[in-house]
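Taking it in order: structure first as structure tokens, then the write-up.
Subset of chains shown; positions unchanged.
Chain nomenclature is as follows: A and B, assigned in order of appearance, with residue numbering initiated at 1 for each chain independently.
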Amino acid sequence: MMTNRIPWEERPDGCKDVMWRYSENPIIGRYHIPTSNSIFNSAVVPFGDGFAGVFRCDNKAVQMNIFAGFSKDGINWDIDHEPIQMQAGNTQMIDSDYKYDPRVTFIDDRYWITWCNGYHGPTIGIAYTFDFKEFFQCENAFLPFNRNGVLFPEKINGKYCMLSRPSDNGHTPFGDIYLSYSPDMKYWGEHRCVMKVTPFEDSAWQCTKIGAGAVPIKTKDGWLIFYHGVINTCNGFRYSMGAALLDLEQPDKVLYRSQPYLLAPAEIYELAGDVPNVVFPCAALNDDEKVVVYYGAADTVVGVAFGYIDEIIQFIKDNSL
Amino acid sequence: MMTNRIPWEERPDGCKDVMWRYSENPIIGRYHIPTSNSIFNSAVVPFGDGFAGVFRCDNKAVQMNIFAGFSKDGINWDIDHEPIQMQAGNTQMIDSDYKYDPRVTFIDDRYWITWCNGYHGPTIGIAYTFDFKEFFQCENAFLPFNRNGVLFPEKINGKYCMLSRPSDNGHTPFGDIYLSYSPDMKYWGEHRCVMKVTPFEDSAWQCTKIGAGAVPIKTKDGWLIFYHGVINTCNGFRYSMGAALLDLEQPDKVLYRSQPYLLAPAEIYELAGDVPNVVFPCAALNDDEKVVVYYGAADTVVGVAFGYIDEIIQFIKDNSL
């Protein structure tokens, strides 16, 4: 398969970090569409000869919804002014009080979207599309309360696989990453614990809660996942980004997991905004060598960060918990 | 099918309540087996020419586990001194940090047990047995965090159905009853909200959280369920028992639901104990006319209460929310 050319900017001189920010961040501002209060935790995929995406745009009533968007270069985006209208997929029950934090991946013949779906509290919504124009909503994957549902980009052992983070119905002060399987995108089971928070002494940035971010990237060294970790400071939650490698055959088995973060709030658009101190990855584009991670910043805007896959994998191995 | 003779005691003179307690409550004391600290939220079913059951016996380290037991009359019980040892059922993954609050029901050819299973927090464990000697543990139904999983006694529309109460990982201060379906007791989906807590002004005893209790009883008026409701007083949670009727075909549809409770803590063994002020139903035996509900009292002992099914159904209809 031809890979579209992903956005890219080389590592700045003098920078020794394994990943680095785009010099023109944020790539999407809070008022990018007329109704928006903020546009942040959002997901993108290759599509046609360019890219498509599903974007979290909170409006000025601070209602949360997801919107389709398109781009030629992955940096400049046309985002629809109206939220996605769902049609019935594998169910007629497509209730949704709100939608946020989408992820997108292509499996077999279509694009699957997962998001945090409001059904008597947050749970994982699922939909598919062929063209980012018509979307077909399926059964929610789980009972409430759950967030950060992320599908693997292919079936494993003949079943769909999803990472998720069981939650409560508020600003959950805990959270680990689990894996679940489904034969049909309708019924889910074989729930396995994958990664738990770390002891404060070992890696404090991920000691309060963790959640899957981008769709896993298949590498010869395992599934590469970018995830967020949270520390509870005396002035609130701080969200940073780490990475891990999961076993290709048994993806509930963690091979390596970064003790240091790869990206943490430090730029002013990450430190100040509707929710200060948030770096929250939701998607990644990659070719054979390079990866660009899309992340929400301060729950307000979208930024991207770059890295070489080999360097990242080596970094995780060298700095593993 | 012949129905075993259920325990029974007539309504006391002068009593006008729709349900009434057994005069010799509690039927099982806290030290009923040598290691036990308390024996309470437990489940029973007809078995052979008598009855069998699965009992929550916390030991004197206050470790929670479930034990099999047998009775000729449903009142006097022989409970095993060792907890149930699970064998692998439809999975090899039968981890369990703790087991509590069992329910039991017979479907098709075997007895199914559900309970609150400790797997990185509370979730719903499932097992089956043919003889209450060998037990086969299956996949957990859901991701954590969940409690009060109760199976319907038959498939509906060709699928297994389970009521449950999504929770958090502590003394959950919220909780509604949901319904989920499974084609195979392994993968679960089609999650529907069934009943939510009530506004304080409407029915305060069930305004904080509610959870399914006994296995639903099929009646011509619908599925009769006994459930617990909780009010958060200034001195802690108070658990009472109500009842509802669910639609026979669409069991996520509530037909009637009792505004008043049917049983609430008032006797000293319900008011004082390891957790004061708890009436917590987990099972019911019935014949065509009568029902006897088994309930945990004060998280310490087991009591039973009696009623006529017709009267109970009429009461729910006459006093419905």
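By our rule, contacts are C-beta pairs under 8 Å (C-beta built on N, C-alpha and C of every residue); 3 or more make two chains touch, one makes a residue touch a chain.
All values derive from a computational prediction rather than experimental measurement.
*Asks:* Taking the 2 visible copies as a start, how many copies are in the full assembly?
*Replies:* Full complex: 6 copies of the single sequence.
The working rule: only the chains that are shown with their structure count from here on.
*Asks:* Can you tell me which positions in chain B touch chain A when the two form their complex?
*Replies:* Within the complex, chain B touches chain A at residues 91, 93, 119-121, 123, 139-146, 164, 166, 168-169, 172, 174, 176, 178, 180-184, 186-193, 196.
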